[in-house]
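Note that one protein chain of the assembly has been removed; the remaining protein chains are unaltered in position.
Order as written gives the chain letters A, B and C; numbering starts at 1 within each chain.
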Amino acid sequence: MRLHCPICGERDRREFYYQGAAVMLERPGPDAGAAAWDDYLHLRDNTAGDLDELWSHDAGCGAWLRVTRNVSTHEIKTVVLAREIKR
Amino acid sequence: MAELMAKTPLDDMPPRGIGSCTLEEIDLGALTSISPYAGAQIDAPFKAAHGMAWPAPNRATGKAGARAIWFGRDVSLLAGPKPDPKLAEYAALTDQSDAWTAVALSGDRVEDVLARLVPLDLSVAQFKRGHTARSQIQHMNASVTRIGTDRFLLMVFRSMAGTLLHDLERAMASVASRG
Amino acid sequence: MRVDGKGLIDRSQPVTFRFDGTAYRGFAGDTLASALLANDVRHVARSFKYHRPRGILTAGSEEPNALMTIGRGASADPNVRATVQELFEGLEARSQNSWPSLGFDLLSVNDLAAPFLGAGFYYKTFMWPRVFWEKVYEPFIRRAAGLGALSGEQDADHYEKAYAFCDVLVIGAGPAGLMAAWTAAQSGVRVILADEDSRMGGRLNAETLAIDGASGADWAARMVSELAAMDNVRLMPRTTVTGAHDGGTFGALERVSHHSNGVPKGGVKETFWRIVAKRSVLAAGAIERHVAFRNNDRPGVMAASAVRAYLNRFGVSPGKAVTVFANNDDAHRTAMDLQDAGVHVAAVIDSRRDAQAMGDYRLMSSAMVSDGHGRRGLEAISVRTASGVEKIATDCLAVSGGWNPTVHMTCHMNGRPTWQDDIASFVPTPGAIPGMDTAGACNGSFATAACLAEGAAAAMRSLEALGATSTEVAVPEADDSAYKIEPLWAVPGNGRAWLDFQNDVSVKDVKQAAQENFASVEHMKRYTTQGMATDQGKNSNVAALAVLADATGRGIPETGTTTFRPPYSPVALAALGAGAQGKGFAPERKTTSHAATVAAGAPMIEAGLWYRPSYYPLPDETTWRQSCDREVGWVRNTVGICDVSTLGKIDIQGPDAAQLLDFVYTNMFSTLKENRVRYGLMLREDGFVMDDGTTARLGPNHYVMTTTTAAAGQVMRHLEFVTQALRPDWDVRIMSVTEQWAQFAVAGPKARTLLNGLLDHSIDDDQWPFMSCGTVGVQGVEGRLFRISFSGEHAYEIAVPSRFGDSLFRLLVARAEALGGGAYGMEALNVLRIEKGFITHAEIDGRVTAQDIGMERMLSKKKDFIGATMARRPGLTEDGRAQLVGLKPAGAVKQLTAGAHIYSDGEEPMHEHDQGYVTSVGFSPTLGHYVGLGFVRDGLIRHGDVLNMVDHVRGIQTRVELCDPVFFDPEGGRTRG
Partner (left out) sequence: MRFSGLKVLTEGLTGNKGWGPHWRSPEPKSEYDIVLIGGGGHGLATAHYLAKVHGLTNVAVLEKGYLGGGNVGRNTTIVRANYMLPGNSEFYSHSLKLWEGLEEDLNYNVMHSQRGIINLVHSDGQRDAFVRRANSMCGQGDDGAILDRAGVEKLLPFLDFDQTRFPIYGGLYHRRGGTARHDAVAWGFARSASDRGVDLIQQCEVTGIDVVNGVVKGVQTTKGPIRAKKVGMIAAGRSSQVAAMAGLRLPIESHVLQAFVTEGLKPCLDHVVTFGMGHFYISQSDKGGLVFGGDLDMYASYAARGNLPLVEHVAEAAMTLMPVIGKAKMLRSWGGVMDMSPDGSFIIDKTEIEGLFVNTGWCYGGFKATPASGHTFAHLLATGNPHPTTVRHRLDRFRTGRGLMDEEATGSQHNLH
């Protein structure tokens, strides 16, 4: 598998660390309630199609990335810097 | 009382040649990571202070003795001179002079040697002089920069100097054996 | 036998080799298989289950029978296909899976018992008595099974891995592949052409077909030399592309030196390539399939195309009176080529009613071979025709049931091939591998002309996709005869007709599977082991599928396909894992004191990737405990030196640095004064403790954080996640400085004495109180000094740039020794910190909360921080959780052991009475007894309770008293004083 890092260009999967679903970008407030936090940390749609997820280019530039990838075909649709999403 | 004695990561290893390639430990001088703060325009002050361009991602500027090597997301490495203190206004400066093992690998089959260790297309058409990359050398996170037609600057953590030497020598021997 | 005037071998270079101890002669350019056939060696192997005699079936990597062990000693290589092993001077080959010898194999008795050993028999028996399975049945099965044997010695050969990049990867260098590579190369794009064979050309080297009037082999050789001369082309012979993976990545195995005797110094046996290609062209050819009939596995029964390959490429005829059995026109070439070479063709048996003879040989149409005779080598065949059964003497039967396109790689990414009726086989489904085109025989186009045209066309499509300028190339003239086939899978009749030769799966087995309702192809495969041998069903899966379809009354496409998985052909673990043998598995990290420490005789232990000293033995010490006790005593009484450089150090700068620290630590850091240090606790977002450590404030917007050695990487990534993903609005910069600084603990009552005189300016309590930090001059070098303590003593950590680490360590140790102390290692460090109740990852093991370790007060209520919310979950805060306690021996046995469990006093030491466990122990020379840390249910409020510690596995049991974890100097006077 190869991911196109927006900074470094296309790189082998071995340079990246995988975190999980990109819902981790949407951290609830401290008083959002148990259900919101359960959603954030545990519950997943886990669909078999396109998934927004978080990768880190650990062995490259160090950027955290939001990757949209089809988890049934492994086709990568888009890659954006995580920091651009919240800005 | 005795003064503190400095030791290089490879303990001043003399250059080693295997086949047509040569491996040598090099002294890059002071190393400073420069990470510009949000919105800081560092290009002009950097150029003014050190006489070379602030490198774009995946590029290195300057020349032997004074280089600026892109070193990752929002960070470049000034190699050679100590940084102009005024740059601290624009960027976080961190001394890294002792944190890295730096070697130069050269020879006409240097690309073949690196093809055994680095998961990048380093052919000269793709990776020209002045190109740099953060990637891996075998299992080590590394900085790889082409500093000549057949010469590369390779950097890994200081503590991994022994493993770097082991991995490079092995790849050099393998390429040499192919004749 | 060798045939004069044929073949591409070099008859001027004779080569001697040995098979099962007997010396033979072949020629340069031979494979082991062709040389054996040239020497009339037909029986070369035994099958897996029934130990039936087997001969060479094919001329390629799909060979299921002729597997041999090559070489001796540590280099002995089992399960090598003789059909791909190039011959070299001195080659030694041995047959496998027979005892005592290939000719007389005791386990061939299995063949006689075959009626009882059919498909799945072992699921139905061997159940009684139960212990007999492990003791009797299974050992027997295991010994009987298996093919070759490993040498039992550590692999001494070198293997390597490498990366390659190209625009177009062409897989297979037959007519289609050569044409594709050549076409692509004309445009200047970077081309890699890989082929498993040593000689590129594919079937062109095995046939007598002409291209543009020249021989196919000559045309191939010319193409290869033209390609070799181009800068943008890389030829990779002896290289099997083994797998297609995501993102245009391919695995490929290059056999670098299997064809020569002795590897050059530093040289490698095999290279496993990771090839990254923007586009690929699969031109992998096709594999001829067999026909099932009774005793179709006799040595001498071969693939018709293999007989041609041996004749045309190697100048060998596998028989003196050859018969051919076919259901298609293509196989008739075998008869023609043999006759042209002067070999007697006894008959051509063709199952088709309208079969036409293409030469002057005896054709039996509407006929089928119904039996093969001759146990260790074919002597005759029975042929059934409308007029009855005729027995024909023959020593070689060339069989063709048609061709199966080599679609395997197109299935590697879950694609399923498509059935094509006119060739009665599967062809690749377009688009199965992104970026891959298929061409030639692997696409179901068998005529040479079609192969050439498709190769060119596939390359043109690749160029178009790449946006490269393409130039039309002229496709040469070649054979365009039609491939006429009528499916024939199995000849009806009694007796065992074999499908999977290696695993001994017969038509009966497949039918029995269907009868037992293993009707799905996956069920049949698993029940019978069909297709699970080393050829992965390349020779037999389609026929087995057809037999199953017939048995279950379905069509073949409805019955299904099987999944082909990487690798295409087997790959040695030494190649896939190249470089890892010995220390190469992971980098070794060494601190600056490593050399001095090793020189001092300290045993080194792994701490993640780092090496750290266990203890520093003195000459009169015989046990580690003596050293450890002494080192602890040094720190408690004089001064000790310990390298702490492996702890993670992270430079944090920027206007929002304080905010970041407040967010990732449970306690406040924005309130920390400059030149002061504070202990911090870090949680994961799920509320459990991630790490702890001290963080120093060096300036208004500048901190340096310390992590544990174990969690350094995790914390760094965590900080990057927080700053990039959660709070990109914060202006803060993070940089690891672990490697920049060599840092040493100087601990003990004489710590300051040691430092004063070493530092450029002496220090005192006023300027340098506990938890202070700052810049100091160390022999003229700018360093950092932190007054922190992990031992409970008056202690400092002193840091200098790493280049001075070795020198400073030696200096510190010399000064400590002069004061009656010295260097200490991890064992002493551990005892010192347990005496003080300081935790490490033995305690914060990822499952404990701040409350569990008595640090609830460190959870700030004034702010949000990572983990704050989830730490309040009921399950993390309710009573009944195991909490940190100190442990003291309170019974007759005075020893504590880490990992022991703690049970209610007076109860059986069983699960239902489990109260907790011991995490860390050490013998405290200071206190004269063992001290331990552990977790006990509601332990924080149970100090003084006496419970039962049981270490079942070490046979140690003692009563323990729960106490405050701080055993020594609870007021902390020594640390501050």
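FYI, a residue touches a chain if its C-beta (ideal position, glycine included) is under 8 Å from a C-beta of that chain, and two chains touch if they have at least 3 such contacts.
Note that the structure is predicted; figures quoted are calculated from it, not measured.
Considering the whole complex, the hidden chain is in touch with A, C. From the options C:Gly5, C:Gly582, C:Gly757 or C:Gly906, the residue with contact to the chain not on display is C:Gly582. Of the options C:Gly285, C:Pro428, C:Pro566 or C:Pro925, the residue whose C-beta touches the omitted chain is C:Pro566.
Looking at C:Phe121, C:Trp730 or C:Phe770, the residue that reaches the missing chain in the full complex is C:Phe121. Of the listed residues C:Ile141, C:Ala393 or C:Leu618, the one in contact with the hidden chain in the full complex is C:Ile141. For the options C:Gly875, C:Gly906 or C:Gly944, the residue in contact with the chain missing from this view is C:Gly875. For chain C, the residues in touch with the chain missing from this view are 48, 76-79, 115-118, 121-128, 130, 133-134, 138, 141-143, 145-155, 157, 159, 161, 243, 245-246, 249, 251, 272, 274, 412-414, 508, 512, 515-520, 522-523, 526-527, 529, 533-534, 536, 565-567, 570-586, 588, 605-607, 684-688, 690, 841-842, 845-847, 870, 873-876, 878, 897-901, 903, 909-911, 914, 917-920, 950-954. Looking at chain A, the residues touching the absent chain are 1, 12-14, 17-21, 34-35, 37-39, 41-48, 51, 53, 55, 69, 71-74.
Just so we're on the same page, only the chains that are shown with their structure count from here on.
Averaging Cα coordinates per chain places chain A and chain B 30 Å apart. Chain A and chain C, compared by their mean Cα positions, are separated by 26 Å.
Among the residues of chain B, those touching two or more other chains are numbered 119-120.
Across the assembly, chain C contributes residues 274, 276 that each touch 2 or more other chains. Put simply, chain B touches chain C in their complex at residues 1-9, 18, 33, 35, 37-38, 74-75, 91-92, 94-100, 115-116, 118-121, 123, 126, 138-140, 156-163, 166-167, 170-171, 173-174, 176-179. Those residues of chain A that touch chain B in the complex are listed here as 7-9, 11-12, 14-15, 57-63. Chain C meets chain B in the complex at residues 158, 160-165, 256, 263-268, 274, 276, 579, 583-584, 586-592, 610, 651, 653-655, 731, 733, 735, 737-742, 757-758, 778-781, 800-808, 811.
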